[in-house]
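Missing here is one protein chain; the remaining ones are kept as they sit in the complex.
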Amino acid sequence: MTCYEVVVIGGGPAGLAAAISAYENGCRSILLIERDKKLGGILNQCIHNGFGLHTFKEELTGPEYADRYSRRFYETGADLMLQTTVLDISEDKVIRAINEKDGLVTVKAKAIVLSMGCRERSRGALNIPGTRPAGVYSAGTAQKLVNIDGKMPGKKVVILGSGDIGLIMARRMTLEGAKVLAVVELMPYSGGLKRNIVQCLEDFDIPLYLSHTVTKVEGENRVEAVTVSEVDENRKPIQGTEIRYECDTLLLSCGLIPENELTQGLGASMNKVTNGPVVDSDLETSIPGVFACGNVLHVHDLVDFVSEEASDAGRNAAMYAAAEPRYKVKTKIPVKFSKEIRYTVPSSVVLAGISEDIKLRFRVGNIYRYKKVTALAGDRVLAKKIRKVMTPGEMEEIVLPIGKLKDIKGALEITITVEDND
Amino acid sequence: MTKKELTCIGCPMGCEIEVMLEDDGRIASVTGNTCRRGDVYARKEIEAPRRIVTSTIKVTGSLEGASCVSCKTETDIPKEKIFDVISELKGTSLPCPVKIGDIVLSNAAGTGVDVIATSNVR
Partner (left out) sequence: MQNKIYDTLIIGAGIVGCSVARYLSKYKGGIAVLERKEDVCCGTSKANSGIVHAGFDAKHGTLMALYNVRGSRMYPKLSEELDFKYENNGSIVLCLSEEDRPKLVSLYENGVRNGVFGLRIVERDELLTLEPHISDEAVCALYAPAGGIVCPFDATFAMAENAAHNGAEFFFDTKVTDIVREDELWKVVTTRGSYLTRTVVNAAGCYSDVFHNMVSSSKIKITPRRGEYFLLDRTAGGYVSHTIFRLPGKMGKGVLVTPTVHGNILVGPTAEDIDDKDDVSTTADGLDKIRLQSALSIKDLPLNKTITSFSGLRSHEAGHEFIIGEPEDAEGFFDCAGIESPGLSAAPAIGEDIATMIADKLNLEEKEDFDPYRTGILDPLTLDEDRLNELIKVRPDYGKIICRCESVTEGQIRDAIRRIPGARSIDGVKRRVRAGMGRCQGGFCSPSVMEIIADELNCDISDVTKKGQGSEIILGENKVL
């Protein structure tokens, strides 16, 4: 059985950054396993611009961003298996994978980085009533067909969900000749970036209906119409508000779900809010030596933050594989938070042997304006920041400076609070 | 005087900005923004809105079986030229291999901006 110091599972933006970072932190025995024939993951089909503003200080398209990381990855000389699917991982870190060339392969790792990304919520999971014809696709499936294959899956389109992929696809379908009749959002606010609402919808006069949902799909073979209804504050459709759109396509952009089948198979503790594994500030899961980053850990809005997080995971994996003592026995200080916050990643902080600030990422459950976010250990303030606005669609972060953290040995928990800023 | 309404894209706040225009089209006032970025955005958006356009263009002779390659305008172009660029791309195809940065259409729709490939296709 081949052995590696670090095996990275998934060659999208997270996996690439993790592998590169493991190399940069001294690891010389790295394997990256990717199921597609090309590195870059879903970025390859995100041909719109807007990637890399934080990382490269310029505005790139998805494939360009992927290419920069791919080239850096190839420069490391790390081993790569493309078109290879991981079947399972055992607790002693033996990975079983399969491909056309080698058949079934088993690899042993000292440390593993999980970076499998996420998938889209399907129509079935949304329980949209009606028929089940051709013409109902997730926005990502449509994106693949249009941007990679150059094929149009629809002419007259309604989009359910105003997440960024849905907004981006509204523009893409329009540019390529389709008519997008409406974007429909169940919540009273959009889950997408403001910039996308303006540049993908308003630029093309595509209406956005907030607090609306699709309540019926018609058509036996192909979608012929969908019915859109307004919803009340409990998100239940209001009778009498139905609008029927004749169309041939319904695209769904209703949320992303981390793809954690391998993680669960491994027995790692899971976070019910993020659907990702529970990790500490080393991004280590409950299984020692198994780290997670990117959308498999929690769904991100910006790839730049994925790369940054993955870089941390890669560094930690390299250090774990090099048998750094700090990973042996960990004292984890749990992170608690007030009700405005839905989750934090990480969910605990490890102080021993830290060499850098710790960044806590979190999401709020509603729209909040003019708030003060504070990180506390007991009554000691570790960090605070004022936010003019926080929305569920935009990930927030608060940095716990290493200087302050060194002073709180013995703290039982760290608390993040959200209060009015007077 | 005419009034134009905009949503600022500078940050998640999404300030609703009102721009008052003189009869000759000059900007009289910008209100509703809560920071300077809103003012800058609104003036640019009214005077000369510009966008980067991304699309695909057909390729021929691909060894990996690709039928198109992704592309973008190298810089932003006037917003009203978006569909002109798209229709010029419609009639164009190029032979493989194509590399990131290759010009696939020069001076797209007379904007003086080239359209370049954004992915590699063998």
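Should a chain be cited, it is by its letter among A and B, assigned in written order, with residues numbered from 1 in that chain.
The definition used in the following text is that contacts are C-beta pairs under 8 Å (C-beta built on N, C-alpha and C of every residue); 3 or more make two chains touch, one makes a residue touch a chain.
None of the values given here were measured: they were computed from a predicted structure.
Partner chains of the missing chain, restricted to those shown and counted over the full complex, are A, B. Note on the undisplayed chain: of the listed residues A:24, A:59 or A:176, the one touching it is A:176. Listed residues A:5, A:120, A:309 or A:394: the one in touch with the omitted chain is A:120.
Residue-wise, the contact with the chain that is not shown comes from A:222, picked out of A:28, A:54, A:71 or A:222.
When the full complex is taken into account, the listed residue touching the unshown chain is A:144, out of A:38, A:108, A:144 or A:326.
When you scan B:44, B:90 or B:122 for touch with the missing chain, the hit is B:90. Along chain B, the points of touch with the absent chain fall at residues 55-56, 68, 86-87, 89-90. The set of chain A residues touching the chain not shown comprises 35, 83, 85, 87, 98-104, 119-120, 122-125, 127, 129-134, 137-138, 140-141, 144-146, 148-155, 176-178, 215-218, 220-222, 237, 248, 259, 261, 264.
Criterion: only the chains that are shown with their structure count from here on.
We define each chain's centre as the mean of its Cα atoms; on that basis chain A and chain B are separated by 26 Å.
Residues 37, 44, 47-49, 59, 61, 63-64, 67, 146-150, 175-176, 193-195, 197-199, 202-203, 388-391, 393-394 of chain A are the ones that touch chain B when the two sit in their complex. Residues 6-9, 11-14, 34, 51-56, 58, 64, 66-68, 70-72, 79, 82-83, 86, 100, 118-120 of chain B are the ones that touch chain A when the two sit in their complex.
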